[in-house]
Each structure stands twice: as structure tokens, then as C-alpha cells.
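Shown below is the structure under consideration.
Excluded from the complex is one protein chain; the other protein chains are retained at their positions.
Just so it is clear, A, B, C, D and E label the chains in written order, and each chain counts residues from 1 on its own.
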Amino acid sequence: MSVDPIVLFFLLGVGARLLRSDLRLPEAMYEGLSIFLLITIGLKGGVELAAHPLGPLLPQAGGVIAMGLALPLIAYPVLRGIGRLGRPDAASIAAHYGSVSMVTFAVALAWLADRKVPHEQYMPLFVVLLEVPGIIVGILIAKLGAGRGVHWGDLAREVFLGRSVVLLAGGLVIGWASGPHALEPQAKLFFDLFKGVLALFMLEMGLVAAGRIRELRRTGVFLLGFGTLMPIVFATLGILVGRTVGLSAGGSMLLGTLAGSASYIAAPAAMRIAVPEANPSLSLAAALGVTFPFNVIVGIPLYATIATRLFGPPI
Amino acid sequence: MSVDPIVLFFLLGVGARLLRSDLRLPEAMYEGLSIFLLITIGLKGGVELAAHPLGPLLPQAGGVIAMGLALPLIAYPVLRGIGRLGRPDAASIAAHYGSVSMVTFAVALAWLADRKVPHEQYMPLFVVLLEVPGIIVGILIAKLGAGRGVHWGDLAREVFLGRSVVLLAGGLVIGWASGPHALEPQAKLFFDLFKGVLALFMLEMGLVAAGRIRELRRTGVFLLGFGTLMPIVFATLGILVGRTVGLSAGGSMLLGTLAGSASYIAAPAAMRIAVPEANPSLSLAAALGVTFPFNVIVGIPLYATIATRLFGPPI
Amino acid sequence: MSVDPIVLFFLLGVGARLLRSDLRLPEAMYEGLSIFLLITIGLKGGVELAAHPLGPLLPQAGGVIAMGLALPLIAYPVLRGIGRLGRPDAASIAAHYGSVSMVTFAVALAWLADRKVPHEQYMPLFVVLLEVPGIIVGILIAKLGAGRGVHWGDLAREVFLGRSVVLLAGGLVIGWASGPHALEPQAKLFFDLFKGVLALFMLEMGLVAAGRIRELRRTGVFLLGFGTLMPIVFATLGILVGRTVGLSAGGSMLLGTLAGSASYIAAPAAMRIAVPEANPSLSLAAALGVTFPFNVIVGIPLYATIATRLFGPPI
Amino acid sequence: MLPVHPRKVVVIITESALEPQLVKDVRRLGAQGYTIADVRGGGKHGDRDNDWERDRNIRMEVVCDEPTADAIARHMRETHAPHWAMTILLGDIGVLRPEKF
Amino acid sequence: MLPVHPRKVVVIITESALEPQLVKDVRRLGAQGYTIADVRGGGKHGDRDNDWERDRNIRMEVVCDEPTADAIARHMRETHAPHWAMTILLGDIGVLRPEKF
Partner (left out) sequence: MLPVHPRKVVVIITESALEPQLVKDVRRLGAQGYTIADVRGGGKHGDRDNDWERDRNIRMEVVCDEPTADAIARHMRETHAPHWAMTILLGDIGVLRPEKF
């Protein structure tokens, strides 16, 4: 069987960086591609939302948000107890794993589409809902636990109006308000090119993920274990939550992937400002250097298998 | 009825900026998208020009240029008399409103295409013809009126060889020289993606337009009135000129949109150099903060209505 | 007959620069487009390689590499003897002409595709194979001849892991490992947009090539002759090699184009580091200011004619 | 010769995420202006060479009188330097329009 | 110790639209070279923070002898400073190859 080109692009980036090639994507291109992906995922979800009555989604949304609040509370004691990390670092890493990775979600989406597995098309709504709660809980752990105040105004702007939330949620609303027909003239850019852009973006992700691997030597073996086992636990939890709130097997697998993914865009930005005493290298090495590659290569097929086992019908 | 996604993208940008999100498009992306739009509009017009004998277009072109020369002469006394602005500022704003906004034109084009309204496909020719005259007249008012000399050589290069004129005119010539058949291999980039790129660009336009709104508080209510009423007057004039030179209702509406639009790329660049004593915030706040949003949201449908009234058959 | 838009885009760039327009593409866009082109050419070749047994290609590959090693050895004595250039400059220019220009190859590819001339679809493999040998031989001439040592480790990384080799070779491997079917979701980006992107890139090439023309005045007439005649000799040689190793007329014409093209990305980067005493303006003026435009406008049709004469059946 | 007035220039090289905070800080401490460039670099906190969006540095330059420079440098050292990659430099510079700085 | 020759450095921070003019100006006034960086900033003319293409600043640095520095600073102050966002700074710097500056 042929290998998924999306994974190959990622590996090309990893290889180029490990061999110390001078290959790098210009930063504007990286930003442009990520803007494109965020909007497109939003639009896709929004177009589908338009076809659904919103009422029945509310309980699902509530369950998903509750899960987002719970995840960092599970991760934190593990990081303190087993990882022996200080409060700021443990809280920061918990926030990263409580939030989500939009690219991991996109890869899972493409993976399901290639295999024609049905799933709720409005899943992007949950990406938006899951991005913020984990970060807020992580900050609360760091601040309140340390008996320190929080600038709630600044913080809210940082997390709710961060680039990725605005683009995802903006795309959702535009897709929802326009509907598929009005968006047709834009479809050739946003929808037709999505998987090609994702492949290019994975090249960049490979370059930056490999750049983080060096740091792992310094941070030791704990983060390696945490970055691979915690996602499996979280993903399983996500799949169970999906099942509980009534998602299909495909949708539950996607929710599991979200739960098992770690944020490396929104969370690092917010935590650096809110908890500057945490070492940003630790959390980024784990989220980007371990968990992202793990999910892309091992996790996604694994979570599909888990979902299949739990649901019965094979994905 | 669903809302036009192009307007929604614009509003997303406006909202993100007003809420002080950190969302911004990398400058290279902004420039890349605008290069794409300028070339594509040029190519579209050029391909159509190839199908027309050029002779009969000459009188139309003459009428359009004459209008371009007249517009700043109408705006200037209003700005001096009612707005009580000094000579440099009045001349500079007159130049902005004498010239045109390519993006407003593109939005109007997409608006007509969505409604399948027929119009002369070579209209991009008039965008090129209208870009420069208004700027030159504005500079003349500022300079000669002040009894000061003009570096005509530098100035000509600045306005005739500015980025937007070169790309629009270059696209026109390439489209004209190649014809539709030879351009087919390029069509999937330039023509198929046009409306998607325009939507992305409108997101950026929303961000920058909203950034100008703050300045309006300082410049007062006059620019608000000028920036909404002058376009209506100019657009009506443009529609009448269109009718006079024999354009269709759709073509006249487009010419009206051009007349009613204000330049925020070519004119600011040229005026800053040629008339440095003018305050660039005033003209940009009006052109970008008032007139551009007004045209995109209110103006374009309004000009279509005016054209319909004047021509009879509904657009 | 209509003119090829790819050439027209190039001429637009040349004209804009010669008239001193302020038009320039943002650097990130230039880099992004070139990354796109390199990957796409690689993917195209790789997809075709997957359909071929690799064994029979080995002798062809050997012949092509041997040619790559030979070209600078032919150019060097000409540059020393007739051009009266010093050892470093002659060696550096020889390296540029020994290596290849990916964009010239892409233009030739598009030229053949427009005319539906059959050719071996795995030709991109030879682009990869030809990029490096000429550069290494050029460095050897400069260094060993001067009795100086070479940092082989650094040098190998510079040439074998330079951006263009990594992207081309990476694209080849991904295309080969995925095969056409798995790449279908990416085809709409990489394959459908290829010629449009190439056209945009040629605009940038026109701008930079024209910027080099000024320098030619200083470097005199020799480089003008060398930059037009050497490519014809090399291209003829390349066509003969193609015939010898069993390529079709179209494939031989492409190999000739590669032989006749001069590198202006990989070679300048490598030579500047390895042979800093060479004047980089000379080699770049020749490769970019003379040979690139010559090949795009005159060379490619000429090499097709030569291939036709040598092979019999008209291209 | 033009009369040149002596002033201080404070240069702060730090992580780009701190930019909005720095701008607020220096304004509050009395600076009448500032200039910021995107840079990359290396120091005690390792190489910050731009290969990931959060790994960028900025270089802020503030021209001001000596007390303001002192206040800015002191604030940076005490508030941000403990937790951020940061270099603080102080130099002498001349200005033509003393009221501007 | 290398012998170090004292020179002046003129720093001009202003709107990017002025760049071509500045380059012509300093060459004409005797500078043998110049260096320009893209920057953003804030001052009397408000924040110039890069969010629209006409809102960019540049920072030009010219190393030269004292009379040239004086001529450049004077020209900037008289010709451009009245109508443009502009900061002019003058500093001391050392060079190794005195004939170059």
C-alpha cells in the first residue's frame, strides 16, 4: 500500500532538519498557510452547521467543553507527581495538552476522508470549543495555586481573540451565514486546495518539530513518555466522551484525536505571557517534538482502531 | 437570503481589529494577494480586449479619462469650502477620490457575476485609465496653486510606473497578446481562484480599514459625510458617463463604482512624495476607513439600483 | 500565432525593471513560489518513476552524471583562454554552467506540454542528478588548482543539502512512494496550478534578470558571447548524450536544455562560500542576465529544432 | 556645526512576545517614542534563530534623558529579565531637537 | 590592540516612503555607504506599527566623518523633518579602515 503523502511531507521536513539542510519556509508562507487552513476548517464546519438545527448540538457542545476543562486537571498531577516538575512548568504543559492542535485535527480529517469514513461534518465547531478551556484552566492552576492575581481582561483577549480562535470561529460563522451555495465561488480556493496546502504545511511542521528534538535530550525521558502515553489516555477518553454525547464512530475518533493532541500555537503564546516563569522549551519540546509526530504517524491510526473496538463497526 | 461571503470576510477583519485581536496577515501575503488580484483583473480585461476591435473603444476611453480629470476638480472646492481644509490636504484628498480602488472594482465585478448581470468584459481597461489622471490633477492643484515647481520626471515614474498600474496594464497586455486559448494553462490559477483570493484579501482590508476608524474620531464628522456622499455623487456621474459613451447598464454601474471609489494604494504613495505637507492620515481615514467599507456594503448595491433606474431594465 | 504567456510574464518583469518601476515581489512570495515549483517538478517525476523499473534507468543516470562532470571542464579553459578570467572567476562561472536551472527546465517542460510532444516523464530525476556535479567540479578546479584545501564536510552539506536539491529530491521520493493515486487530493494544488505559478515566477525572474543587465556593461562583451554560445554548445552536447543513452527526441531536448542552462540559485550560494575570492557579480550577470533570458526566448525553440534535426521526426 | 544635545539610548533585545508589554512600559516610564526591529540572536537562553514563530527576538531602542533611561533599564531588569531572554544596553547618543526626547 | 579611528554615525528613523530620496541625499552629501533596516515605532506622529503598507519606518545608519555627518543631519532637519515622521540621531563610533568612511 502506498504511504500517505501528508506523512511523507512531514518526514521530508524532519529529515531535512536533522541533516541540517538550509531548507526553511519563509515565515510569511508559514503564516499564510496556517491562516488558510484555519479559515478553511472553519468554513467547512460552518457550511455543515447551517444544515443542522443548533439546539440538539448544545448538549454535545457542553460535554466537549467539560472534557476540555477536565483534561489539564488530569495532566497536572501526573506532571507534578511523576514528572517532578515545578508548579509553573506542570501547569503550562497541562495547558498545552488541555488545548488542541488544529493541524493534527486536519490530518485526521484527511485520513478519514481518504478512507471515506463518515463523521459529523460540524466537528470543527469542537475545535473552537476545545482550544480555550484547557489554557484557562492551566493558567488558573499556575496563578491561583501560587496565590497570585490574574489580569483577566488581558488574558481573555489573549486567549479568546488569539489568531487561531478568531480565524476558526470566523470561518465557522462565515460558512454558517453564507451556506454552501454562496461559497461556491470561493470553493476552488478553500476546499479544492485544502489537502495540498496541508501537505505543504506538514513540510514546515516537520522542520520545526525536528528542531525541537534536540531539546528533548536535555529535558530527559519523562517528557518522551508523557508525550506519547498521555495522548493515548486522552484520546481514549475523548472517544468515550464522543460516544456518550452521541457522535458516530468517525466523529468520536476525531474528538479523541483532539483530546489527544497538544496545542503548540495558542497555548505557548498565552502561557508565555501569563506564566513567564515556566520554561517554554519544555512544553514545546513535548507538544511539538513528541506528541505531534506521534499523533501524525502512530496516533491517528491507533485512535481509529480504538474507536472501532469501542463502537463495533470497523472504521 | 444568504450574505455575500466577500462582505463577511471584510466584516470578520473589521471585527477582529475592533476587538483588538492579534490577527494580522503577513505583509508578504497581503502584497502577494494584491499582485494576484491586479494581474488577474488585467488578464481578464485583456483576454476580452483581444476579441474587440480597438477603434470603437477610443471614444469611450476618451470619455473615461475626461471624467478622471474632472473628478478631483469637483471634489477640491467641496473640501476647501465645506471642509475648511488647507490647500495641501484638500488637493491630496481630491486626488484620492479622483483615482480608483481596484478592490472595490473587484468586489463589484464579483457582485455582478454572482447575479449574472451582463457587462463589458473589457472594463479593466478603464481601471487602468482612471488610476492616474485624478492623481496628476490633485498634484497640479497642490503645486501650481502654491506657485511651486513639480519634478515631472520623477512624478511621471511614480504614477505611471507604480506597482498597480504596471500590474494591471501588464496583465491587460499579456491577456490581449495571448488570448484565451494560450492562457488556458494559467486559468486554473488566475481565474478559478480569483474569488477565493478576493475573499482572503477582504479579510485584510477589514483589518486595515478598521485600524483607520480610530483616526476618524480626530478628523471629525466632515470626512464621514464627505466619504459617503461624494461617492454617491461621483458614482451617479460615472453611471451617466457610462451611459453617454454607450456602455451597458452593467458596464455603467461598474464605471460608477470606479468613479465613486477612492484610491488607497497608488494615491497615498504618490501624494506622500509629491505633497509631503498634506497629512496622510486624513486622506487615508476617508478613503479606507469610510469610503471603502461604505462602497462594499452600501454603495455597490446602491449604484446598481441607480443604474437600473437610469437605464430601465433591472440589474 | 499567440505569444506564450510565460515569456510575456518574463518580459513584463524585464520591462518594469528597465523602466525603473517600483514593482517587486515580496521575497517570501518569491521563495514560496520557488518551493512550490521545486516540489511539484519533483512530485511529477516521482510519480512517473513509480511506474518504471529503476534498473534500466541506471545507465541513463550514469551518462547524465558523467555529462554533468564534464561540462565545467569544457567551460573552464574557454573562460581562462578566451575570457582571460582569473582562476577563481573562471572556476566559479564554470560551476554555474555545469549545474542547471530548474526554472529553465520548467519552461521547457511547459513548452513541450503545450505542443503535446512526448518525453520521458521522469526527466526531473535528471535535474536532481545534474544540480550538484558541476558545482563540485568547479570548486575542485578552484581549490585544488590553487593548492588549497577544501572543507569537504561543510561543502557536501552545502551542495547536497541545499534547498533546491532537498525539495526536488524530496518531491521525487514522495511522488515515487505515494504514486499518482494517493497524491490525487494534492493534485489540485501542485499539478493544476503549476503553469500559473510558473508564469508568476517568470515575472519575478524578469525583474531580477533585468537587474543584472546593468552589470553587463561593466563586465564587457565576453560574457555576452559566452552566455549565449556556450549554452548552444552544451545543449547540443546534451541532446547527443540524450540520444546516446536512449532518450526520446523530447527527452533529449529537455536534457539539452538542462545542459545549456546555468544555475543561479544553488551554484551562487555554494560558490560564494567555497570560493569567496571569485566575484559573484560576474557569474550571476552571465547566468541570470544573459543565459536565462536567452534560453527562455531563443534557446528552448532552438534546442527543439536541433533535437528534431538530429532525431528526424519533427518536434 | 549644529548644536547636538546629549541623550541616552536604551536598547532592549528580548523575545517578541513581550513587545506589547514593553511598549506600554516605556511609554508609562516617560519615553516619548521608541523604535523596534525584528532580529534573531543567541545568548544565555540559547539560540533564538527564528525557526518557530515563538522564537523571534525584537530589538527596541528608546532615546530619552538619563533619568528616564535609568527608570526603563531598572524596570526591565527587575520585572522582565528574570523570566525572559533579555539583554539591556545603555549608550550615549546626540539629538538635534532636545524637546523631542 | 587594533588602531581604531573615530567617526560619526548618523541614524535617521523615518517613513519608508522616503527611502529612495534619503539614499540620493546622503550619497550627494558625501557618504560612502549606508545601511537600512525595516523597523516600526512610535513618536510625535503616532504609532507607526506596520499595519498598512504606508505605515512602515526605516532606520538608516550612515558612518562618516564629522563634517559629512553634520551636513546630513542639517539637510534632514531642514528639508524633510518638517513634513515627515523623523528622528535624527548622532553618535560616536570607531572604524578600522579609515579610508572607507
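Everything that follows uses one rule, which is that a residue touches a chain if its C-beta (ideal position, glycine included) is under 8 Å from a C-beta of that chain, and two chains touch if they have at least 3 such contacts.
Predicted model only: the values in this text are computed from it and were never measured.
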Subject >> Residue touching the undisplayed chain, where the options are C:47, C:207, C:253 or C:302 >> reply: C:207
**OP:** Considering the whole complex rather than only what is displayed, give the residues of subunit C touching the chain that is not shown.
**Re:** 24, 27, 30-31, 207-208, 211, 265, 268-269, 272-273, 276-277, 280-281, 284, 288
Subject >> Absent-chain interface as seen on subunit E, which is shown >> reply: 1-2, 4, 9, 23, 27, 32-38, 63, 91-97, 100
Subject >> Interface with the unshown chain - residue positions in subunit D >> reply: 11, 13, 37-44, 57, 59, 66, 70, 73-74, 77, 81, 87-92
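The rule is simple: only the chains that are shown with their structure count from here on.
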Subject >> Set of chains adjacent to subunit C and to subunit E >> reply: B
**OP:** Determine the set of chains touching subunit A that also touch subunit D.
**Re:** none
**OP:** For the Cα fit of subunit A against subunit B, please give the angle of the superposing rotation, nearest 5 degrees.
**Re:** 120
Subject >> Winner on C-beta contact pairs when D-E is weighed against B-C >> reply: B-C
**OP:** Calculate how many whole Å lie between the centre of subunit D and the centre of subunit E, each centre taken as the average of the chain's C-alpha atoms.
**Re:** 19
Original post:
Rounded to the nearest whole Å, what is the centre-to-centre distance of subunit B and subunit C, using the mean of the C-alpha atoms as each centre?
Top reply: 41
Subject >> subunit E: positions in contact with at least two other chains >> reply: none
Original post:
What parts of subunit A, by residue number, touch at least two of the other chains?
Top reply: 26-29, 31-32, 193
Subject >> Chains touching one another, given as label pairs in label order >> reply: A-B, A-C, A-D, B-C, B-E, D-E
